[in-house]
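Only one protein chain is missing; all other protein chains are in place.
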Amino acid sequence: MLGVILLSPLLGAVLNGFVVPKANKMLAHLLGVLAIGLSFGSALLLFQQFLAGGGEPSITYVFEWIQAGKLRVPVEFVVDRLSALLLLVVTGIGMLIHIYAGGYMREEKTTFRFFAYLNLFIFMMLLLILANNLLLMFVGWEGVGLCSYLLIGYWYSEGANADAGMKAFLTNRVGDFAFLIGIFMTYRLFGTLSFSELRAVVSSSASFDAYTLQQLTLITICFFGGACGKSAQLPLSIWLPDAMAGPTPVSALIHAATMVTAGIYMMTRLNFLFYLAPFTMEVVAWVGAGTALFAATIAAVQWDIKRVLAYSTVSQLGYMVLACGVGAFDAGVFHVLTHACFKALLFLGAGSVIVAMHHEQDMRKMGGLWRSLPITHALMLIGVLAIIGFPGLAGFFSKDEILWRAYLYPGSGHYLWAVGAFTALLTSFYMVRLLALTFYGKSRLDHHTGKHLHEISSIMWAPLIILALLSIGVGYLGVPGLLAIPGVKPHILADYLEPIFAVHQQVKETWAFAGAHHEPFWEALLMLVSVVLVFLGSSIALFSYARSSQPNLGPWPAPGARLYHLLSNKYWLDELYARFIYSPLGDIGEFLWRIFDIKIINGLLNGLGYTILGISGFASFKMSGSVHRHAIFMIAGMLALLYFLL
Amino acid sequence: MVPVEHYFVLALILFTIGVVGLVVRRHLIFVLMSIELMLNAVNLVFIAASRALGTLDGQIMVFFVITVAACEAAVGLAMVISLYRRYGTIATDFLRTLRG
Partner (left out) sequence: MNSIDAHIISLIIFLPLLASFVVALLPSLRVAKIVAFAASLATFIASLHLWFHFDPTSVDLQFVEQLPWMPELGVSYLVGVDGLNLLLILLSTFLTPLLLLSIWEFSGEGHKSLMALLLVLECGMIGALVAFDVVLFYIFWEVMLIPMYFIIGIWGGKNRIYATTKFVIYTVSGSLLMLVAAIALYFYHGEQAGFYSTSLLDLYKLAAAGGIPGEEYLFLAFLLAFAIKVPLWPFHTWLPHAHTEAPTVGSVILAGVLLKMGTYGLLRFAIPLFPQAVLLYAPSILALAVVGIVYGALTAWVQEDAKKMVAYSSVSHLGFVVLGSLAIVGNQLSAEALTGAVYQMINHGLSTGALFFLVGMIYERRHSRMFSDFGGLAEVMPYFALMLIIATLSSIGLPGTGGFVGEFLILLGVFQAQPLVAILATSGVILGALYMLTFCRKILFGPITHVANRQLVDLSRREYLYITPLIVLTVFMGVFPELFLSKIRSSVGHLASNFQHYHLKIAGVHPAASDAEPPVDESAVIQP
């Protein structure tokens, strides 16, 4: 079963890459969808069996991968509650996006390449999820990075796209560097890289000596560094917005629903290490909250429809990381789930708008589209409502859970909540702004585009409807205890995931605040506050962008002008990196090559050579090259030798 | 019976002629011939000594020398020919590429 799940996307990738005739677009699409469909079907079956079997984790050993010294790394897959769930998400959402992509990429010449990459991505993602040791996870981790690189640069003839791909890969590499160091340290401390063994070691004991704890803090910091790269957290968040250079289905699948959540997945997988490192958790929480706010502010001033969604993704990832940081890994996973549904929906919806607009992404040139694109509009509306946390939709439940758990976090919890809540306000503002600029108000389309505007084909909107339904329904997996909805059990997901969090009982108790059973009054109040904030943000956006016939499409007026400038330049983070890291490195390289290598090292050695040449030149000034003279010298020498010897 | 010293003296004379020829002649063919002459002078010593001492060692050596001389002549002449083809002359005065 596992074999089918894993190998069918790989096979799809290989067939699409090497076998399928290049011109046959239909076949490429069909094959791609079939591969992932098979995988999804098997995953469903597996999940069913898994639940029927009581949800006990099972480990499948495949073959020995690396063995050297004391290190032993087998290819081993684990199916437990976490990976089984994520398996469904990746293959399910992946399948819907594959179907959609067939429509989206209809005008492309090399769809086989596209679907080959996409299938390969699914394979790598599954590897990442199913791996039972850090190194195998790292294979998937880098593998998805590779596919992301290839897909961002899919339209490589455009230099900027190729650059964006490179930027993504390199930024991720910085994170991977930290991840690798984390792996080395783990091996040094525990002598193993296997999750199950690590877990057994860590959860068996309640207290560790100071050295181990200190090492654990360093290790988890390193792993978090890796997560920062992949999940686009500060300070490595810069690559994700640029990654939107890829085709929109790619943005939906890789840069919203699946790959970017790998960081959260990894931290959840290693929760037993993180629980033992409170300092790291504090850092994680604050980085998450900071990123959420940081990206939300930038999203508020973007004009490119995909960029808004990109920054929104960074911001939502910040929420998930925040959840991990406050020890609410289950809430983080919950948000991964809901976010995968509604963000995929939003991206694909945006993709439909872009297709309808003939690849125009600037929202300043849209407006009033709801008349011509009714289906897309309805779907986008559901997506937006879900993400801003409109009561009853998926985002409401998952975001509220995170905020509430952040609030309960001892120490800085209240501040974290405040940051999160303010971000929620911003979220509702920029998402409704997006909706308003695109679909409402007066049409700002140019004449030509307006005439050719057309609703998308059914192959594209059919998957969207499923996603929309999921965006509403998934939330009911995590209904808070406070809102007793008849017929729906509260905390289904949290209860389901409970066995994943395997630390010693004593350690668990120090994090017991994570359980949401105290203070129903405060919980209700905070929930109310966030709902109010959502309405507030939405109304501001509606008021500024939908109602007026001439919305402000330029910089903000005077008091906010400087802020606008700051935000629209993304806090100059890119420029900072370019100025202080990238170009100095280049200068150093140039210096090392042109001055140090050629002049100094080479110069010294050449100098040595010339000195010797000079000496020998002096010695040979009498050498005429005449054969006779050589012969005379030779004979004289021999005679002299003879004389001395006899 | 000629005393063995006479052979040695003859060999010395031949060898000296070879050395002088090697040094003074300008023509590569003559240089080669001078070398041959020197080798043969040595051969003469070997033969004479071998006869005088009654052992075979010297005669065996001579065979070696003859073999080497044949090779040397063959290679040497081939080189002379290729030098001639390349430079159009085999006068040693003009072959000065070894100049330091």
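We call the chains A and B, going by the order they appear; numbering starts again at 1 in every chain.
Operating definition for what follows: a residue touches a chain if its C-beta (ideal position, glycine included) is under 8 Å from a C-beta of that chain, and two chains touch if they have at least 3 such contacts.
Just so you know, these numbers come straight off a predicted model, no measurement behind them.
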Fill in: Neighbouring shown chains of the undisplayed chain, as defined at the top
A
Item to complete: Write down which of A:Phe114, A:Phe169 or A:Phe397 is the residue touching the left-out chain.
Response: A:Phe169
Fill in: Listed residues A:Phe177, A:Phe208 or A:Trp556, member touching the removed chain
A:Phe177
Worksheet, complete the sentence: Full-complex touch with the removed chain, picking from A:Tyr61, A:Tyr156, A:Phe543 or A:Trp572, is A:Tyr156
Fill in: Per the touch definition above, residue among A:Val19, A:Ala561, A:Leu592 or A:Ile615 touching the missing chain
A:Leu592
Fill in: Contacts of chain A with the absent chain, listed as residue ranges
63-71, 135, 138-139, 141-143, 146, 149, 153, 156-159, 161-163, 166, 169-170, 173-174, 176-177, 180-181, 183-185, 187-188, 585-586, 588-590, 592-593, 597, 601-602, 605, 609
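What we mean here is this: only the chains that are shown with their structure count from here on.
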Discussion item. Give the list of chain B residues in touch with chain A in this complex.
Written reply: 19, 22-24, 26, 31, 92-93, 95-100
Discussion item. Which residues of chain A touch chain B once you look at their complex with the stated criterion?
Written reply: 616-617, 619-628, 630-632, 635
